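Pasting in a structure now, in structure tokens, and then I'll have a few things to ask.
For this depiction, one protein chain was excluded, whereas all remaining protein chains were kept in their positions.
Showing chain A:
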Amino acid sequence: MKHLIDPLDLSVEEIAELLDVASDIEKNPQKYAEVCRGKKLATLFYEPSTRTRLSFEAAMLNLGGSILGFSSADSSSASKGESVADTIRVVSCYADICAMRHPKEGAPKVASAYAGIPVINAGDGGHQHPTQTLTDLLTIRSLKGRLDHLTIGLCGDLKFGRTVHSLIKSLARYSDIRFVLISPEELRVPDYIREEVLRAKNIPFVEVERMEEVLPELDILYMTRVQRERFFNEEDYVRLKDSYILDRQKLSLASKEMFILHPLPRVNEISTEVDNDPRAAYFKQAQYGVYVRMALILKLLGLEVD
């Protein structure tokens, strides 16, 4: 039984195969429209996440399958005190595959140990969100045509942002990747990412406070939200907040070949005036998220389309 709990559960080769299928789905969606007829996806969302849940459900519906599930712990047996291990054993009798979102770190891993069906981690607290990482990889590969030889800028909250950590760990497996880490001092990447991933693998990186100085050299700019409550004092927030808002003026410094990604939801870190720029790829990224989840469901169910 194959599950997806951590983005690194998949080898570079497996990711390449998965992204190939996702790209084929993008080109020939009708070929895949009936593949999952009669199959059911259970979405077990112990905390609300409308975007991720709808993306999974859209993916299964696009494949001709059906969906069932719950969208908060209140409407599930967890409110009666049922363990994750028991819930998944029961759900295994109802569905063919499941996507689990849980506020506790490691909950989907526990589920995978007891499940009779493949388990996909749809986000476990601040820990992992592998299908977001696959979405990011598919978006980068589709837009740039490759996952190596890239300068990747990551901007905003690099300390608490799990999507950033997973993306760094995943891209670190490709050759000639360089990272430009743009954040206030207080929100820099955690030490373990700097030491155990970047320095341990001799991956070039720089850490800067202002995006203006590095924008011209980037192939990808991955934006994240800087949250006011993460700052230790108001003074720092006021001083730095505008540096992390991408507007048309800043974007004029960037290469014409650069693309802007964002895991969404956006608040104000990307000005809406940027939305119509051909480099703004964050809504397209949401579409790629559906394709990659479709490819993942097929892979985990062992279904192939000629």
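In the analysis below, a contact is a pair of C-beta atoms (placed from the backbone, for glycine too) under 8 Å apart; a residue touches a chain by one contact, two chains touch by 3 or more; residues count from 1.
The criterion applied here is as follows: contacts and distances are computed from a predicted model.
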| item | value |
| --- | --- |
| Listed names "Aspartate carbamoyltransferase regulatory subunit", "Pyridoxal 5'-phosphate synthase subunit PdxT", "Cytochrome bc1 complex cytochrome b subunit" or "Fe-S-containing hydro-lyase", matching UniProt entry of the absent chain | "Aspartate carbamoyltransferase regulatory subunit" |
| Candidates A:H102, A:R141, A:H262 or A:R293 - the one touching the absent chain | A:H102 |
| Residue of A:E196, A:E212, A:E257 or A:D275 in touch with the missing chain, whole complex considered | A:E196 |
| Contacting the left-out chain in the complete assembly, out of A:V110, A:L171 or A:L246 | A:V110 |
| Touching residues (missing chain, whole complex) on chain A | 83-85, 102-107, 109-110, 113, 124-127, 192, 196 |
